[in-house]
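Quick one: structure below, then a few questions.
Excluded from the complex is one protein chain; the other protein chains are retained at their positions.
Up next, chain A:
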Amino acid sequence: MNRRLAIKQVLIFAGGMALLPSCLREEGKVSIQLQHLDISATQEKLLAEIAELIIPKTDTSGAKDLNLHLFVLKMLDDCYDTKDQEQFMKGLKSFEGLEGNALKEQVMAANNEKPGLSKEIGDFYSIMKSRTIGGYLNSKYVMSKLLIWELVPGRYNGYFPVKTT
């Protein structure tokens, strides 16, 4: 508390209010408020990489642009029981320390349910992937730019012709 207050004051003196959110967090900790999960900054970064492997940036935004890994964490924290959360954390362990191609291979193995992978990897990946997809499809970006969701359609046509290509 005092440390945070001190930092805050320093920043206010420096006119650095805009920097507050990222600077105020405890060093090495996740960047969003979580009730149950204990996630390190390194793990957060790893989750962002995994999410990006699931939904990469192409000519449109990808998982990192949309912070989908933070949505996964939010849902895991609020909507799953302790057992699922522990399983997720155990599964995550097997990805730790991996990067680049090694990480990609491990994610692909999980995605393809490669024989011999542990149950916790499967459980981790199942939550990670489904929530990444859910976060993507329900993001403002996708709903307003790519697959338009209308708040007020104002119409119904039960015989809408399908364009044939």
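Everything that follows uses one rule, which is that a residue touches a chain if its C-beta (ideal position, glycine included) is under 8 Å from a C-beta of that chain, and two chains touch if they have at least 3 such contacts; residues count from 1.
We adopt the following convention: contacts and distances are computed from a predicted model.
Considering only the chain that is not displayed, what protein name does its UniProt record carry among "Urea ABC transporter substrate-binding protein", "Deferrochelatase", "Choline dehydrogenase" or "VacJ family lipoprotein"?
"Choline dehydrogenase"
Give the residue, chosen from A:Q43, A:Q87 or A:S139, that touches the chain omitted from the document.
Here the residue in touch with the unshown chain is A:S139.
Among A:I39, A:I55 or A:L70, which one is in touch with the chain left out?
Going through A:I39, A:I55 or A:L70 one by one, A:I55 is the residue touching the chain not shown.
Considering the entire assembly, which residues of chain A contact the chain that has been omitted?
Residues 53-56, 58, 60, 62, 74-75, 78-81, 107-108, 111, 129, 133-140, 142-144, 146-147, 149, 151-162, 164 of chain A touch the chain that is not shown.
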